[in-house]
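These notes concern the structure reproduced below.
One chain of protein is taken out of this complex; the other chains stay put.
== subunit A ==
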Amino acid sequence: MLRAIRHKNILPAFSAFRAFSSSAKEMTVREALNSALDEEMSADPKVFLMGEEVGEYQGAYKITKGLLDKYGPERVLDTPITEAGFTGIGVGAAYYGLRPVVEFMTFNFSMQAIDHIINSAAKSNYMSAGQISVPIVFRGPNGAAAGVGAQHSQCYAAWYASCPGLKVLSPYSSEDARGLLKAAIRDPDPVVFLENELLYGESFPVSAEVLDSSFCLPIGKAKIEREGKDVTITAFSKMVGYALKAAEILAKEGISAEVINLRSIRPLDRSTINASVRKTNRLVTVEEGFPQHGVGAEICTSVIEESFGYLDAPVERIAGADVPMPYAANLERMAVPQVEDIVRAAKRACYRSVPLAATA
């Protein structure tokens, strides 16, 4: 098992503070994804990439930089703007044992292809009673970027995670990005891999183990980013960074928050979440997407079903505002959860019931 790496400070790439010994290297999420794709493509000739601008443009967000030169146009395919068509082509190729990695420029565009993701990828293994499996990965940025408006900012975690037959992963750090993408490519089932555009440039320390080409993270296990004993905060993708900052602020006020990085939205690591809630007795779920029928709703229900007696306060659910994403910068800030919202929610969870002893 990996040591729990504590992020004391999440700093952008241009000011690289080293909080660890000199053996830890720093790597951006973009480099992590690029190196994961590179290594998996060189290890298995059946892996190929498909998507808009993945080849000559070096990737719309430069994730696939250099791969066209290295592997050639037969393995890094620039497609026309035909999401439904090329996603279906990926599924058909996966039926015969090839391992496509289909890139959506953003997951908003995957709505044009959602018929293939759900009906021909997710359901095929079941409908054919195990004869035909679909080892495909759908990846791309998900959720809000900065000022891109309503049609480019939706989070699809809840939609895809409600569908049986899919595995849905959402990395936060470079270690998550590398390990989960490698696991997704090696997995024999369809995987929806939700990245975040704003995290691509952020850099995180990575250990030598992470840099090894056989490094892989298990699908379905969450990670406890920061241990605590007063309130559990669950988050995924960019919100993990916010939750960690909120935990710092809460620590100064005497509330010790446990931050769980979900990593895997489907299957959800209910046992880790429940074990944590049984320890802290309070829960705050954080996500960027729309609140109704979201990931937080599922976590709340799971905790109520399995650990109701352990809850000392109602579950707090922080999600994006229940509106299409506005364009104006100040409105956009209000529509996405911020660190202050998480801090307020955690305090509400902690003070709603009178504690038996003062919180340490």
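Definition applied: contacts are C-beta pairs under 8 Å (C-beta built on N, C-alpha and C of every residue); 3 or more make two chains touch, one makes a residue touch a chain; residues count from 1.
Heads up, the rule we're going with is that contacts and distances are computed from a predicted model.
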item	value
Per UniProt record, name of the chain withheld from view ["Signal peptidase complex subunit 1", "Cytoplasmic tRNA 2-thiolation protein 2", "Vacuolar fusion CCZ1-like protein" or "Pyruvate dehydrogenase E1 component subunit alpha"]	"Pyruvate dehydrogenase E1 component subunit alpha"
Given A:K46, A:K62 or A:R344, the one touching the chain that is not displayed	A:K46
Options A:I219, A:A246 or A:M325, residue touching the unrepresented chain	A:I219
Given A:I89, A:V148, A:L198 or A:A321, the one touching the chain that is not displayed	A:I89
Residues from subunit A at the interface with the omitted partner, ascending	45-46, 48, 74-75, 79-80, 82, 84-98, 115-116, 119-120, 124-133, 135, 164-165, 167, 187-189, 218-221, 264, 266-272, 274-275, 306
